[in-house]
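Only a single protein chain was left out; the remaining protein chains are all shown in position.
We just call them A and B in the order they show up, numbering each chain from 1.
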Amino acid sequence: MSAITPTEKPTVGIEEAMQEPVPETAKKLVIFAWSGELDKIWPTLILATTSAAMGQDTTIFFTFWGLFPLVKNEKRVTGKNWMQKMLSLMNRGGIDHLKLSKMNFLGAGPAMMHSLAKSHKVASPAELLAMAKEMGVKLVPCQMTMEMMGLKREDLIDGLEEPAGATTALLDAQGAATLFI
Amino acid sequence: MSAITPTEKPTVGIEEAMQEPVPETAKKLVIFAWSGELDKIWPTLILATTSAAMGQDTTIFFTFWGLFPLVKNEKRVTGKNWMQKMLSLMNRGGIDHLKLSKMNFLGAGPAMMHSLAKSHKVASPAELLAMAKEMGVKLVPCQMTMEMMGLKREDLIDGLEEPAGATTALLDAQGAATLFI
Partner (left out) sequence: MSAITPTEKPTVGIEEAMQEPVPETAKKLVIFAWSGELDKIWPTLILATTSAAMGQDTTIFFTFWGLFPLVKNEKRVTGKNWMQKMLSLMNRGGIDHLKLSKMNFLGAGPAMMHSLAKSHKVASPAELLAMAKEMGVKLVPCQMTMEMMGLKREDLIDGLEEPAGATTALLDAQGAATLFI
């Protein structure tokens, strides 16, 4: 993970983790990305890219609010009916437009976080999303949410897997480390 | 899961999941349902009923705010002392009275979500809760939360498991896919 956290020294836990052989099927991470907020997408993408860098099979299943960061940055309104359109207006999508879950302060909070991240060489969510794609992290949009929220495939960024449902996500989750973020 | 998401096409991940045999003990889902909000209860129940439909052993351990959706819809005040009573008044229980974690707009948000769900044939939380019971999902209320919040067994809906504690939940979680929602 040197690209993201050059100063990371994994001094804890490695010896313990290596003492007993972990089954190969456990070297896997499945994240259910439910939240669309900056401070949740950040750990989602850091954990996913780290996992991929460790050679683990890694999937992010984007559902509910979590789908909005995958909307193209330039899309302003999505949806077919007025409810879906209002939803997209109130809850702007796009990886460059995310809010903090707390201390958002009309955007001052996220600006501050981006500034702190930059000065400590932590990659931005947009950069991490690009890295995740390159590293083979499977980015799966939840089909049911897309239909409910009125998000069409062309509203979302390129490089995603085919939309899928809960069955697919849970099959993938069998034996994996699983996180709902 | 055809009853819930008739259009789901599990095109991603299944082949990969089938390549290496997953141990039988991993075909299990344990959800820690901490949040009582509509947009969290929905994925909790969709994942749990999907997991049960896949033949997986499935448990939801309802704790903290997550216990309030299990309160009977007609119960208005619960608790013995004024603190517990105030808590139940400020945080109305019942699967039909849930709020969104954001964009609640005094109930307009949840009404919109219910409307969007209905028009896309997504079952409501009340319907999913009934399905979960029928499908054998174990619904376990957290005993410690019940005591702290002053919730009596008769305040909660029928069809739940006996109240239990963290030890029981963690034993169940061994080897399972685990999510804190």
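Rule of thumb we're sticking to: a contact is a pair of C-beta atoms (placed from the backbone, for glycine too) under 8 Å apart; a residue touches a chain by one contact, two chains touch by 3 or more.
Because the structure is a prediction, the values reported are computed rather than measured.
Engineer: Of the residues in chain B, which ones touch the absent chain?
Structural biologist: Given the touch definition above, chain B has residues 23-25, 30, 32, 34, 57, 59, 63-65, 83-84, 86-87, 90-91, 138, 140, 143-144, 147-149, 161-162, 164-176, 178-180 touching the missing chain.
Engineer: At which residues does chain A meet the chain that is not included here?
Structural biologist: 1, 4-5, 7-14, 16-17, 20-23, 26-27, 29, 39-40, 42-43, 46-47, 50-51, 53-54, 56, 102-103, 112-113, 115-117, 120, 122, 177-181
One rule holds for everything that comes next: only the chains that are shown with their structure count from here on.
Engineer: Quote the value, from 0 to 180 degrees and to the nearest 5, of the angle by which the CA atoms of chain A must be rotated to coincide with those of chain B.
Structural biologist: About 120 degrees of rotation relates the two copies.
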